[in-house]
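Below: one structure, written as structure tokens.
The other protein chains are all here in position, but one chain of the complex has been omitted.
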Amino acid sequence: MTAPGKPPIVAPGHTPGSVTDQISSIVLTRMPRWWWAAFGASFALVMMLLYALTKLVFEGTGIWGLNIPVGWGFAIINFVWWIGIGHAGTLISAILLLLRQEWRTSINRFAEAMTLFAVACAGLFPLIHVGRPWLAYWLLPYPNTMDIWPQFRSPLVWDVFAVTTYATVSLLFWYVGLVPDLATLRDRARQRLAKITYGFLSMGWRGSATHWHNYETAYLLLAGLATPLVVSVHTVVSFDFAVGQLPGWHATIFPPYFVAGAIFAGFAMVITLAVPLRTLFDLKDFITIRHLQNMGKVMLATGLIVAYGYVIEIFMAWYSGNWFEEFMILNRIQGPYRMQWYALLLCNVLAPQLLWIKRVRSTPALLFVVAMFVNVGMWLERFVIVVTSLHRDFLPSSWGMYAGTRWDWAIFVGSIGLFLALLFLFIRFLPMISIFEMRTIVPKTQAREPDEVSP
Amino acid sequence: MVEVTVDDRSLELPVWILPGHADGSMTIHLGYGRTRTGRVGSGSGFDAYRLRTSRAPWHVAGARIRKIAKHYELASTQLHSNIGLAPGPNEEPGFGVEGVEAERRHLVRVGTLEHFRQEPDFAQHMGHTPPEGLSMYPPWDFPGYAWGLSIDLGACTGCNACVVACQSENNIPIVGKEMVAMGREMHWIRIDRYFEGELEHPHVHHQPVMCMHCEQAPCEVVCPVGATVHSSEGLNDMVYNRCVGTRYCSNNCPYKVRRFNFFKYNDTETPVLELLRNPDVTVRTRGVMEKCTYCVQRINHARIEAEKEERQIRDGEIQTACQQVCPTEAIVFGDVNDPESKVSDAKAKPLAYDILAELGTRPRTSYLAKLRNPNSTLEES
Amino acid sequence: MSEPTASTHERSFPPPADLDGLQSKAWIAAGIGIAASLAGWFLDPTQFYRSYLVSWIFWLSVAAGCLAILMLHHLSRGAWGLMIRRVLEAAARTLPFLAILFIPIVLGLEETYVWARPEAAADELIQHKAVYLNRTAFVFRTVVYLGVWSFFAYGLSRLSLRQDRTGDATLFRRMQVISAPGLGIYCLLTTFAAVDWLMSLDPHWYSSLFGVYFLGGQGIAALAFVILVALYLAQREPMAGAFNAGHFHDYGKLLLAFVMLWTYFAISQLLIIWSADLPEEITWYLERAHGGWKWVSILLVLFHFLLPFLLLLSSDLKRNAKALGKVALLLLAMRWFDVFWLAAPSFEHGHLSFHWLDLATLVGLGGIWLALFLGQLKTRSLVPVNDPYLVEALDNE
Amino acid sequence: MSQIFKPSTNTLARVSMFGAIFFLAILAWVLVTLNRSSLATRQGIVLQQPVPFSHDHHVAGLGISCLYCHTTVEESSFAGIPPSATCMNCHKLIWNESPMLEPVRESYRTGRPIEWTRVHDLPDFVYFDHSIHVAKGIGCASCHGRVDQMPLMYQAESLQMEWCLECHRAPEMFIRPRTEIYNMEWVSTDQETEGARLIADYRVQSKLSCSVCHR
Amino acid sequence: MHDQPRHEPLEASSLFADGRSSRPLIEGTVARGQLRENRELYTGLDAAGQFVSDLPAPVTRELLERGRSRFNAFCSPCHGRRGDGGGMVVQRGFKQPQSFHQVRLRDTPVGYYYDVISRGFGEMSSYAAQLSPQDRWAIVAYIRALQVSRNVPVAELTADERRQLEELASKVPGAPETVEHE
Partner (left out) sequence: MSKAATKPEFALMAEFRSSRELLHAIEQSQAAGYTQLEAYTPYPIEEVWEALGQHKSKLPLIVLIGGIVGAFTGYLLQYWVSVINYPVNVGGRPLHSWVSFIPVTFETTILFAAGAAVLGMFALNRLPMPYHPVFNVPRFALASRDRYFLAIGSWDPKYDRRATEEFLLGLDPFEVNEVAS
């Protein structure tokens, strides 16, 4: 159903057959030359990441800029940033499915993949940020000879459960969504190896009515489970901070505010990736202006919630009458890290206001610029939360300053490389748009019968 | 940096301007600037002997000082310019904020004798002290011993003996200037220095701060592997071998008394250093957190001896390293469950107070406020 | 299906006649309640003001929540909202009257709010907040909240009515454009309203999540009320033919979502405060964990969350209007308990006790409010007949 | 499209799914077992020593008390390894020309200690104190096993933390009268009641706090 | 941290030529609080350099118990549990020591025993490293008790003890003699 005055979610003229052919051909034909260049570049960054990680494991967390008041730095900032980005995919898929928003169809697969890769990048950081990474498995509950278990009051243990659950469920959700498409690829592939691989992965999917019936039920249930899960994950991440006593960390508003921030960041990243990809792979028929508009709106809404969080945080700091709280806000505004705070306001509060304008929402380039602002802004937000809260806490005698070293930067940039490399591999080997769901919506958007197709 | 010239001898030195130093004078420390003292000593500091003559071994008049265009990094654990003065009009925002904050937060509580006579428990009213037992949790019992410590700020002279004693008792590594400059000093006890009053002639307060062994320790709750938990005697145990190094405990410690092994600070290669170390204390490796244990090895030793003899540990039988060396006996350690113990006595004094009590951490380390007895006529001038 | 079909115009949805009877009953209840409350005011003015505040906040959260859901409906353009839009609009239009009903609270300010008492001058912390927490600012802000909400309520209602008359397909777009900032402003104002009306009852306590928690509660109150009204209407012509199981299924899902959201906020706030155990924060919870209040807390966990949550998981129940109505009724009752639980422990700092004035003011204010609501409801067609989505909405399965 | 797979693939696919679960379970079991096996604990493994000293002979055969050599077990945390002089108390006259004992004699002559291989080696972050255990009625055999039946010494127990906790959580199941500390053969007839009585008599406080062993 | 760069007791050290981390005391040094000024207690000699004949500690049941346990652990391998010099080690070929029950040794002052334990005698090595002075005195006291136990006149026995003795004698013909000389 198309509302009056809105662009369609699939460009006119498509049939289930044409949709199937066009999307599957991206996977089944050779990649364009730019793909190799882009993949090579991101792979180089992965190598840099590996080098930095090796250095880290052999020398210790001391190669980072951490010190005693500021015990957490880039690693945690990056973790929260990535996991935030990793929220859009499952959210787009799950919530929008529950809300029966059909425009999700052409971006969900790609966004889910993005989720997985972002979660993979995020998962890296808690692991490497600890002083003795080779013992990180102690955070898991397993029967051991010490009779010692994880300490379940610690938000870091909650994190382990939340992030692994999220990674697992996202992977399952993504895989379940892929099964019919893998069957499609199995049926289209020419090479024997590809046939066997896709055939193996599709588990013998036949698309019978029984299959579809159970499948749709499962998919809906997974969506129903994934939605609160998405919310819980960033909530748990926010608990990492909120459960402490530190002013700037301990705030009850953190859970919803973090969740909104995560969705905000996630949608920004989806736009950041979708805008170039739809051009490069000629997918403008499927990822239409309508999608970009909707994502812009979600970004605006979540951006406003984040702004609400800032307002409430400042108000409550004053209202509390607690000097530690008040000082924390004053220190953000006029302390040594004030520039980061102002930049954050610019990126997260001011820039998204452009999205009120419909022109901005429907111009891919402008949308891309706003999304980039948000990407930076959300990173800064975590920087402000982590660093400015820690660097001046209760006892002035132990205040300090923090700055990332080149190893901090290498690992951060390297993780972006890892993310991109995984993403490029994904678009090489798997359909980045859900083919079967596109087939579902094409008949509804195109009021005509499918064409005759010759075998 | 500056160049100091005495007669025809000159020396380039870094300077550090401190409040309260007499105008027109400077203090130069001897004993540095050595060239053959091995890894630690060589190349550190400046050789002030070059300015010194046998005729004037301690004081030299007529020194000339000139600013030169060189920079030298000083590493200090007290870089915090704790001056209880608001920033001046020309100063950068944030300058001196530490001092203002220290005062506002009632960390060091000082009164005059006059004040004390009028209101003996003035120190307990300076900050917000929540009512006892206010908590969401049912109380924990400590039926046996309950270790506690009290520090008399009036007695502390800031001599640093406790810091050094702790360092040698507890195998605390020496991390060097670079690390200190990065804010990674490794002291389990530190002496926070605060200046109060006017820049020209401030009062200096010293406050030794070590792990408070909070009964409701914020650090413990957040440790994911239970590497820091409470002992049955109320100690905040730090289990190095269980620590994976998340540093979460340090972040959540309001007193910032935890120290982290960012690198492998302990030299494990040099055999002679093995003799230096206390065999009863773990030598920590890279990636673990450490902090004051109330010299738990001494507590355990005393407990074992007492148990073998089937008696209670006597008051004063356990002395923490810092207490042992304190020349002014400012530090008292003992069993707070024993109403007769010295530490209970100290904690019962009207001057006793906890720092950051408003956080509900219930520290076992408490302070006795500092009392001054100024001669009003001298004070005026 | 993208154009409104002719069939829409063939059907009309006038309010059923027995709304009048219901309205009279509401007025009678109002009379009895008010009389009893007045008697209570003579006997125990302090208790009267306190009970009145709880009752007023309860009814206000229904009305204001309806405004929020109305704006949510305009924003999302979901088909679910069309069938209840008129109910939401009518409830939202009662907001100016609720502003008038706020006057007794202003009169009894010192009885209910610690900060309004003269002895507050001795309290350092209250003095710090005095710029914010003082009689003038408090009244001014309440007027602003209700004024702005009423502005949105009437603005949207007028456009909706115009749509009925003209069938102008662009009007829904205008309502959407208004609702976007409207919802944002609404959330912000409600947060401050929650601080003013409820949080400041204990002026030493603060929680930055409180506003959001209150918003979640409002959503439940409004939805539960709307479901009950829809159930009532669905049993009568002309709406009997219009409502189907699919609509209730949608409302049930939304109600479930709000129940989960409310629980999420409640748990988050508790968990954060519980884990940090800061003396200045925990007093609020300690008051609610002792002196009988513990039982109210448990009641809320069981019947504001657990039971409704489990029931609403079933899609059969959600499709069954009557069963859903029962859950809605339970939740509406629990909303009162929640407001009571938020407010009352801060008055006395003591034992749980119910007073007959709690009931009297609830009935009195409720009677007035319901009568006003029904009066608003019967002025218009029960369904926006010219909305372009109506056909889709009626077909909703 | 034509068939890619043979009918047998179906069985294979299902078997491999269950097989994977089975494999993971086996793997977990193997890891758990390995972690507790003597590969990890060195339990039961006889280590090479410079002199093949037989506790069996000296304790069971000659009836020499543990204390004769491990003299500090009652006083200090460390039970003590005897100096060569202790060996020579007897071996200056007995077996004094045995080549087996040459390292002992050499050590005695030169003053250079025999380098025994440590059998019971706790990690350095564990601070075990023999004296308090002995004082509170924990016999040698409880931890070291039947040393009197070991021709060559080996570690009888796992020495893993769970093993320590086993006793610290229920000391009444392991305690014995002080007079029986060095008695290798002692077995209680009624450990539970007797144990509980001894716990009270000896004022045993079985500590479970971390800092008792780790500091 | 499994193996830390510090010394556990008796651990090897690469720093010293003899490989020992536990350093022997330097000749003539006295550890803090261990200056042994009480001549009688620590040497068993009186001011005149003669062996003391009285124990420098009160004889209590505890002291004797202690003495018995130390004697059984450290002395009995050679001297036998009864102090007659028939210990297990002797049976394996060690030189047989004198029996404590000789009249000569019964009359020897306690200081002499202390001195022998501390400094050794003949083939017997010094046990100063194994036994604290207090333990040595306890052993001396116990040796005295052993000696007394063989020489109680029948008249001093209680009726009960006498009956037990007679019972024993009736069961094992000639028992007292064999016991005496084994």
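By written order: A, B, C, D and E. Residues from 1 in each chain.
Keep this in mind: contacts are C-beta pairs under 8 Å (C-beta built on N, C-alpha and C of every residue); 3 or more make two chains touch, one makes a residue touch a chain.
Since this is a predicted model, take the numbers as computed values, not measurements.
Novice: Thinking of the complex as a whole, which visible chains are touched by the chain that is not shown?
Specialist: When the full complex is considered, the omitted chain touches A, B, C, D.
Novice: Just name the one of A:R332, A:R361 or A:R439 that touches the chain not displayed here.
Specialist: A:R439
Novice: Thinking of the whole complex, not just what is shown, which of A:S25, A:T54, A:T168 or A:T279 touches the missing chain?
Specialist: A:T168
Novice: Among A:G60, A:G199 or A:G404, which residue is in touch with the absent chain?
Specialist: Touching the chain that is not displayed is residue A:G199.
Novice: Touching the hidden chain in the complete assembly: which of A:W103, A:W138 or A:W158 does that?
Specialist: A:W158
Novice: Could you please point out the subunit C residues that touch the chain left off the display?
Specialist: Considering the whole complex, subunit C reaches the absent chain at 267, 270-271, 274-275, 277, 313.
Novice: Need a quick check: the contact residues on subunit B for the chain that isn't drawn.
Specialist: Residue positions of subunit B that touch the missing chain: 135, 137-138, 140, 214-221, 223, 226, 229-232, 362.
Novice: Pick out the residues on subunit D that sit against the missing chain.
Specialist: So the residues of subunit D touching the missing chain come out as 1-10, 13-14, 17, 165, 208, 210.
Throughout what follows, only the chains that are shown with their structure count from here on.
Novice: By number of C-beta pairs in contact, which chain pair leads?
Specialist: A-B
Novice: Going by C-alpha centroids, which chain is farthest from subunit E? Tell me that one.
Specialist: It is C.
Novice: Please tell me the distance, in whole Å, between the geometric centres of subunit B and subunit D computed from their C-alpha atoms.
Specialist: A distance of 43 Å separates the two centres.
Novice: Between subunit B and subunit E, what is the gap in Å from one C-alpha centre to the other?
Specialist: Subunit B and subunit E have C-alpha centres separated by 53 Å.
Novice: Would you kindly tell me how far, in whole Å, the mean C-alpha position of subunit E lies from that of subunit D?
Specialist: Taking the mean C-alpha position of each chain, the two centres sit 31 Å apart.
Novice: Quick one: which residues in subunit D touch 2 or more of the other chains?
Specialist: Where subunit D meets two or more other chains at a single residue, that happens at 77, 123-125.
Novice: Residues of subunit C that contact two or more other chains, please.
Specialist: 273, 275-276, 278, 280
Novice: Give the pairs of chains that touch; include all such pairs.
Specialist: The complete list of chain pairs in contact reads A-B, A-C, A-D, B-C, B-D, B-E, D-E.
Novice: Residues of subunit A touching subunit C in their complex?
Specialist: Against subunit C, subunit A makes touches at 1-5, 98-99, 153, 228, 231, 235, 239, 242-245, 250-256, 304, 308, 311-313, 316, 319-322.
Novice: What part of subunit D is in contact with subunit E in the complex they form?
Specialist: 62-65, 67-68, 71, 76-78, 80-81, 83, 85-86, 88-90, 92-94, 111-113, 115, 123-125, 182
Novice: Report the residues of subunit E in contact with subunit B in the complex, numbered from low to high.
Specialist: The touching residues are 1, 4-9, 13-15, 21.
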